[in-house]
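Of the protein chains in this complex, one is absent; all others appear in place.
To keep things simple, chains are lettered A and B as they appear, and every chain counts its residues starting from 1.
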Amino acid sequence: MKYAYYPGCSLGTSAEEYDVSTREVLKRLGVELSEIPDWTCCGASAVEPVSRLLTLALPARNLALTERECPGLDMLVPCSACYLNHLRVGRECATDRALPGRINEALGAEGLSYAGKVRVRHLLDVLASDVGPKAVAAQVSHSLEGLSVAPYYGCQALRPFALFDDPEHPRSMEPLISALGATVFGWDMGGRCCGASLMATRRDVALVSVAAILDAAAGADVIVTVCPMCQMNLEAYQSQAHHADTISVLYLPQLLGLAFGLSDEQTLLDKNLAMTDALKGKLRACEAASA
Amino acid sequence: MKKEYGALVVGAGIGGIRSALDLAETGLKVALIDARPSLGGILAQLDHQFPSDHCGMCKMLPLTQRDQSSQYCLRKGLFHKNIDIYLHTELSNLEGDPGKFQATLSRRSTFIDSTRCVSCGLCAEVCPARVPSEFNAGLAQRTAVYLPVPHNIPNHYVVDLDNCQRCWRCYEACPTKAIDFKFEQRKDFHIVVATPDEQLAQDFPLWFKDENFPVHPTSSGEDALKLLAEGLDCGLMLLDLDLPQAEAERTLRRALELRPNLAVVLLAAPGKERDKDGGKDKVAAALLKLGAREVLAKPLRQAQAVPWLDKLFMRLVSDESFSIEVGAVILAAGFECYDPAASPGGCADLLLYGSHPGVLTSLEFERLASPTGPSQGLLTRPGDGKPLRRIAWLQCVGSRDVKKNADLCSSFCCMVSIKQALLAKRRSHDEAETTIFYMDMRTNGRDYQRYRDEAENEAGVRFVPARPHTILPGPDGDILVQYFDYAGELREEVFDALVLAVGARPPKSMERLAQAAGIEVNDSGFCATKYLSPNRTSRLGVFAAGAFGEPTDIRGSLIQAGAAAMGASRMIRVYHGPRDETPEAEPEYTDVSRQVPRVLMALCTSCPTLERNVDSELLHQRMATLPGVVKVVDVQRACTREGWEALRQEAELAAPNRVLIGACLPYVHVPRLRELGEALKLNPALMDVVDIHTASFSGRDTSFGGHAACLASCATGAGACDCGEGARTNEMGSLLAMAAAKLLGADPSTLPQATPVSPQALVVGGGLAGMTAAMGIADQGFKVVLVEEAEHLGGQAMNLRYTLEGDDPVRFMEDLVEQVEKNPNIRVLKDSRVVLSRGKAGRFVTVVATGEGMAHTLHHGATILATGGHEAKVYEYGNRVRKCVLTQLELEQRLAAGSVDASSLSGVAMIQCWRSREESRNYCSRVCCQGALKNILMLKKRNPGLPVYVFYRDIMTTGFAEHYYTEARRSGAIFIRYTPDSRPQVDFKDDKPVITALDPVLGAQIELHPDLLVLSSGVEPGDAAEIADLFGVGLTSDGFFQEAESKWRPVDFLKHGIFACGLALGPATMRDSLLSAKAAAQRVVRILSEKQLSCGNVVAEVRDTLCSRCGRCISVCPYGARALDLDRDKIVVDELLCQGCGSCMAACPNSATVLRGFHDEQVMAVIDAALAVQPSAAARL
Partner (left out) sequence: MKNMHTPIAFTPAPLVFQDEALAEIQSMVRACMQCGTCTASCPNSFAMDLAPRQMWRMLLFGLKQEVLESRTFWLCSSCYSCTLRCPRGLPLTAAMAALKRLAAAEGDAVNRKKALFYQEFMQNVEQNGRIQEMGFMCHYFLAMHDPLLPLEYGPLGLKLLAKGKLHLGDSTQRGRLGPLFAKVRSMEEAS
């Protein structure tokens, strides 16, 4: 299995641990990544309110690079906002015949052209569908038995295009969590919005969503997520959301890494803002049990 | 020899049954097939039908010549001498041309011989399999051997092989050896395996040792072919795709050359059966195209391969395929209810369907409310049994949803929900609170709005215009429904149950059927038809009936089906030349009225269960002593051909003048009685079949176990249960004695003279409907007189300029007028009116006066009234005074003429339901919404930027018209809902309209200054009072013609021989009028195609001397067969109309009314026979 890898800007800065753990876990699972050379920002969720054409042209640039540099490979994207931006290009081109022409006219500024050949895949999609829980279970050396994990999917990996999971009641993370020996925490907030960039513009509103999600997670040991924006919102604003008990929010590959027995440098747990003592204790207990 | 039929009808739901009956009654042979193992389609599951809230299917049965079909409850079965029914059968291929199609039918075996099955249920009792019951919409379970519809007669069990566990317990349990799993044929079913896989070659013969299949493993295609060439009678070949591709292909080709019927199954390595995109692998796909049957994925495991192959074997040797020749084909395969759980992009999660027991589909609710349903009709919640006291209905689930490829309205769900809400009210003694959430309540039938109003105002059903968005599990297993009301408030309500009003989807087999029949489907997956030729499919000679072409309700289905029958009938006549002029000779019977009664009693002794339970010797002795009985004979298996042959011989020897047969399932024998009657020259009315079989099972518990235990104890003689031999013999003796008494009392005199038929039709009204009907009759070779009041043909449809679908109605009407005027069979009388009409079905005499003062006297066998209607006149708001106020029709005409220039307008406002849907015109006019959409789209086409505002109450775009509603919204027209309590107010300023209204979405007043105000004024019937009076037919309170029964006899009048269609029958679009006209034409052809009309054997008579002319019998007669003849001062009975129901007899205070063939003495004698203590029984006591 080989993919063209688009890490996206966040993974280079504030979500470094997502990037590192993704690369390490995939390596362990025998998945090869070829980082798209010369990739640039896709505009995240800020571009659409600024320019419609740019909304498509920025990701199209990366897609065009992938077509040229990594022919035949699916593009693997860990960040949900980046994933949707790239996915949307092909979807919109399919319904608007004038669009490919306009996009290519813009890309012409760099001598690039986009043919619509790349299939865009979310990291979760690849883990759940291509790799599968069986292969994941085979790598588990430190079972996470006794750990209650709340899967949090966020929005843009699921909506508006329902490709690999139910956009209303997502479940694709559950077999993976079970494969690690951990327990899936039953809740229905997995697809609920965290407020996204409202955290910057209307924090009071975003905090309502964050509080609702955190409240519902009471009883779980850890929340796992597959989006840097969600991770930041859920993790960094716990005190403002008037949430009494803090709860750790890990990236899914970090959790996989723990079960695979990867080193601290490979999971970068110390980069997480809210590593609770409770979670650390649980992890130690897991380790002791599997040792 | 290949069987020949006039028509093939695909689908035996009500649409198919209507079409089949309409054709069969005109003397055409019909093959009626259905993919299900049962008749009746979805109606078999529905007990309550709007508006009577009862079942009324039987009303569609033939009224005249009714003894030709053994007529009773249509939900239990259908019998007609001209209809052959093939169930579990699908159309697999259709070749040839109209008039001479070759139809290939494939019938899936039920593995139960229906001539042996006695429906004892022992097989189901031992079956270990449990799957959701289709009949109960999944609310209950059934076994793998089961009765598809529990109330059918005759009823036979069927084996659902897919869910069979192959335990063979049913086979062992069956007392009549009716179940046939072909055990004996396994040893002769050779299986050749061609595989390079040595392990597989070794395993295979071992696996199938127990099944007795001879298996011949070979390692190459060459070797396998050699076996075939050597003459091995091989039934199945397994071909491994691991063989080189060329070899596999060659082997397949050659094998099929050697054995064209050989089943070849491909074995594919993992991943090879499917390629990357999920489709079939290319090699496998190519071979499947060449004729391989299917692909089986390797590696094979014994536990799966053996049952799979064994079932395949059973299918191969039991299923059959046969061809018939037909003149025309009618497709009436109906629709499928939308399944929120199974459909892709479904909404099961959102609606909690499947995860919450209180969330039901409307079909499941029907079953819940049915006495034959899983809760015996108690409205309780599945799961916890809580009585349902707060029920909500959610409209448009799976309909009107472009995201689910449903840019259509399913047309029936609104009325279904209202009916169900009323049913819930009634069942709970008004305790249930019922709420219907809707977007538009589509009450677009003539009487539907009043039904809704009654539900709302009198029964207290709550209607909430909202689309609940969130359904959550509530406290105590209840359901929490959240919605935004029109005031913009988020509301939350708790219900015990939520019913999803699921819409219509094309039948599951649509793709297959469309391919087999060679027809096109439309974007929504239904059969493609054209707006102005609504029954024609893309293939000539193939017609669409019922809901197959467009979702519709029962009434619509029946009209569609009648129209399709007209199309097929016409096609058959066209290609087969003029009607065969030598009709079947009526059998002549000996007059036995002066003979002493001589009863031959034949007892069927075939049933193994009977033999075990009855002392047949004692029964014989006892029967021989009954008065009039000359002989008692035993017949082996009366239900078989041989049995009847033996019976016929006995009868010829004994020469009786009465025949009584003790057997089972009397209805099944009726056609045979007719044959027997012809052979003996004895009127079948003097024969009877009494059901002694059911008696032998009476009192048994139908639940599992009860009967088996009882049978076992009887058989061993150990038990003393109430089905003991003595009791049984007595019961059977009583039944036979009662039947004998009834036969003795039967009136042997010959039937009254049949009415000869005048082979001509009268059509009153020369508009779209009248002309279409006249053409439909004339094209089938009958003379028609068409009477039109005006000086030109055409009527109301001449005012139309375009249709929503883009047809050209002007040209259509011009063509139609020309065809009518040129048709040699049609005589057009313009400027003429009917002045007098007398007579009855088959023989009317009508006087028509022309404008020049001429009077024509017409003799005709049937009449169609198509007197039409017109746009309702409105005078408010200066319509007709101010140029800026128009009706929709006026706008259409002005747009067409160019006198309204869309590009110069700056705004148009429309008000829908203008003075409609409230007293005194409390009905939906059906044409105004479509008319408005038509004008909106035309305005927007000419001036896309033109603001158009539509004030509406409910937009009534049923069926595919919904698409144009979506289009109109998409084009930018703004739709603003109003209620009768808050209507838009219209003022004028500077001679321009100023409209103020509340926009409920904004919760604010808006003020509009359009330069045109368009009123949807609706339609009114023409003044039909005089015509109704002349022909003795009824009118509704709105002045439309009153049909006999709004659902089941939609174009008939109570008075037989007179039919209605078009706008005079109710508000109608052009398409509606075309359909009702064709359906009415076919009803007329049905009468005209008889030489004479005869009544049934059981008909009411009046003994005038006893009659006090109180008239009670007239009002109770459900068929309108009775009238007071003032001239002769007598109550008269129309014998063709009388169906022998006996209501009049019960109502008559003087016993002046009697039923011929069912009189008092006879009934008393029957009761005496029932009460008589039987000698031997008395002795035993």
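Definition applied: a contact is a pair of C-beta atoms (placed from the backbone, for glycine too) under 8 Å apart; a residue touches a chain by one contact, two chains touch by 3 or more.
Note that the coordinates shown come from a computational prediction; the quantities given were computed from them, not determined experimentally.
Residue B:L490 is the one among B:L490, B:A624 or B:A655 that touches the chain not shown.
Only one residue in the set A:A4, A:L33, A:V47 or A:I177 touches the chain that does not appear here, and it is A:V47. When you scan B:G231, B:G806, B:G898 or B:G945 for touch with the missing chain, the hit is B:G945. Taking the complete complex into account, residues 350, 400-403, 439, 466-467, 469-470, 482-484, 488, 490, 906-907, 943-947, 949, 966, 969-972, 974-975, 996, 999, 1001-1010 of chain B touch the chain not shown. Residues of chain A in touch with the missing chain: 9-10, 12-14, 16, 38-41, 43-55, 57-58, 61, 102, 105-110, 155-156, 159-160, 162, 167-168, 192-193, 195-198, 200-206, 208-209, 236-237, 270-271, 273.
One rule holds for everything that comes next: only the chains that are shown with their structure count from here on.
Residues 345, 349-350 of chain B are the ones touching chain A in the complex.
The residues of chain A lying in touch with chain B in their complex are 162, 166, 168-169.
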